[in-house]
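Just one protein chain is left out here, and the rest sit where they should.
Think of it as A, B and C in the order they're written, each chain with its own count starting at 1.
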Amino acid sequence: MELLISSYNYWIYIILMMIGLYAMLAKNNLIKKIIGMSIFQTAIIVFYVSISAKKDATIPIIEHGKGHGHSAVISAMDYANPLPHVLMLTAIVVSVGTLGVALALAQKIYDRYKTLEEDEILEQLQEQAVSDSVMTSSGCDNDK
Amino acid sequence: MVDFFMTVGIVLFLLLFLILHRTVMGPTIIDRIMGANVIGTKTAILLVIIGLIYGRVEMFVDIALAYAMLNFIVTIAVSRYFMHHKNLRPSGYGLIHKEKNE
Amino acid sequence: MIWSFDLLILLFMVICAFFVIQVKDLLGAAIVFGVYSFLMCLLWTEMGAVDVAFTEAAVGAGVSTVLFIAAVHRSSRQVKPRKRWRRPNKAVGLIAAGLLGGVLFYASVDFPDWADPSSPASTHLSPYFITEALADTSVPNLVTAVLADYRSFDTLFETAVIFVAGMAVFMILGQKTKESAQVGIDLTGGYEDTIIRVVSRALVPFMQIFALYVVGHGHHSPGGGFQGGVLLGATFVLLAISFDLKMVLGRMSEKKNLLLANTGVLLYSGIGVLSLLLGANFLDYSILHTLLPSTGPVVARSHAILGVEIGVAITVMAIIILIYTNLSSGGTNEKGL
Partner (left out) sequence: MLLNIVVITLTGLGLFFFLATTVGILRFPDFYTRMHAAGKGDTISSLLILLGLALYNLHHLSLSTALVSIKIMMILVFFFMASPTATHAIIDAGYESQIEPWHNDEEEQA
């Protein structure tokens, strides 16, 4: 029971990470894969924010009036750890940038192949490769 | 009083579980949008409640306000999608295909 | 942290994540993913990470859902069943996810207890930040202080990454021929819905003022450049949704956006170079007190943090608008969502 309470947070981040990885590998649709990537990212962020939490600590903003004068001393135990928050804050904003790039690439693929399914794109690519090789080999024959 | 707000929060969560059922199972896509909108509204309230439990609500109201705004933007964006596509089920194959048919 | 809320939210999130990848309709998946982000934001708040929650509320729940909808709008919404010959992919996915899960579960025995105040992450460097940041920078919000002062170099490059991401979207999609930016403000084009138009026109100025407040008040409450910038960008996205893409581009043309994105990064690195020129290290703001009248080195750091946040906000706003306009119109900038 103690083990459960002390680490269920980590277990759930592992489950989220597994769901994200499974979606990235096994799903056929490109947008589903991108969603899987986002879930994977958020799982990592859950981990980082989890290690920054402290029992009986408040949010990492110092109360008004504290820290000034000689009476008030700031104790590190009273505030959550701000460092993982900083790392994850920028990570979230960067993730929207990468999401934009990924969606732009997916859109470009859709414009060209008229599908977002991985296997259909592969089929089209293979057909194209076969026709290309036929074209080039016939071209070589003509040259001879 | 903090215990009371804790209870209110937990009751809200349990009710949101029921609405989540409509969101993930909903027969049509628009039921999902409706569920997402309700969950978003109640999440903003839960943010204020968490602020009261922490005892520093002045730090949390800004987040709740930003939250309400973005929930509104998302709902408008999804409903605008149907002004372009007008099909409830994903049967037609996207915008490009549709333009070709016309 | 609040134990009971935490467990409920996490259960909620696992259910959402499971259904996100199961839903057969991409628009539905985008909506359920939006709900997942809503809950994620609650989770951060409950664990005390208010700044992260603010960012997640603006970025995850708001903008990224809109981006997903825009991408689904320009491409297809259907998920087709997989063809038989690619079936092994599923097994590979299951095996890989199972392996990862097994290894991580095995490792999780060694993790410090959740919310343990004496865990390694909270004992070495972070006590210094908590106890000294107010005296060093006179910024009560520790996250802002660490973000824009102690780890300023990191944040500069994060801003640069966002700039590069915007440029990449522009390069990938913006190749088509475009109408020149003389479009003007066209209130008649597109689908007209008077109620939505009137309400958004009434709300947008207040939202923008609120966004500016978030940028400026980031020293004393959650908020700052990233959050305010995303909110500012989101107001333009709201205008583009409820009116027309051309209306937004008439006011914030693509050229202006690119210029603003540059300006933000330039402002940030300019403050760094200024401190370099005055004889201190790159981004060591305390030297700037020689330029600002009647400020000591501590207050100078606080002022410079504000300048840096404004630079970040400008870049983030411009890039959000740039990504949205390109993504929702397929690069043509003609018809949006």
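Here, a contact is a pair of C-beta atoms (placed from the backbone, for glycine too) under 8 Å apart; a residue touches a chain by one contact, two chains touch by 3 or more.
As the structure is a prediction and not an experimental result, all values here were calculated from the model.
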| item | value |
| --- | --- |
| Neighbouring displayed chains - absent chain, whole complex | B, C |
| Hidden partner chain, touching residue among C:203, C:260, C:276 or C:299 | C:203 |
| Residues of chain B (touch criterion as defined above) contacting the omitted chain | 1, 4, 8, 11-12, 15, 18-19, 21-22, 28, 30-31, 33-35, 37-38, 41-42, 44-45, 48-49, 52, 57-58, 61-62, 64-65, 68-69, 71-72, 75-76, 78-83, 85-88 |
| Where the missing chain touches chain C, by residue | 193, 195-196, 199, 202-203 |
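Note that only the chains that are shown with their structure count from here on.
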| item | value |
| --- | --- |
| Centre-of-Cα separation between chain B and chain A, whole angstrom | 21 |
| Between chain C and chain A, distance of the C-alpha-averaged centres to the nearest whole Å | 13 |
| Shared-contact residues (touching 2 or more other chains) in chain C | 26, 48, 50, 63, 70, 72, 74-76, 79, 221-222 |
| Junction residues of chain A - those touching two or more other chains | 58-59, 61, 63, 110-111 |
| Chain B - residues contacting chain C, complex | 6, 9-10, 13, 16-17, 20, 23-24, 29, 32-33, 35-36, 39-40, 43, 46-47, 50-51, 53-54, 58-60, 62-63, 65-67, 69-74, 76-78, 80-81, 83-85, 89-91, 93-95, 97 |
| Chain C residues within the chain A interface of the complex | 1, 3, 6-7, 10, 13-14, 17-18, 20-21, 26, 29-30, 33, 36-37, 40, 43-44, 47-52, 55-56, 59-60, 63-64, 67-68, 70-72, 74-76, 79-80, 82-83, 85-86, 89-90, 92-94, 96-98, 100-101, 104-105, 108-109, 111-117, 119, 121-122, 125-127, 129-131, 134-135, 140-143, 145-147, 151, 154-155, 158, 161-162, 164-166, 168-169, 172-173, 220-222, 226, 230, 316, 319-320, 323, 326-327, 330 |
| Contact set on chain C toward chain B in their complex | 2, 4-5, 8-9, 12, 15-16, 19, 23-28, 31-32, 34-35, 38-39, 41-42, 45-46, 48, 50, 53-54, 57-58, 61-63, 65-66, 69-70, 72-79, 191, 193, 196, 200, 203, 207, 210, 214, 217, 221-223, 227, 231, 234, 237-238, 241-242, 337 |
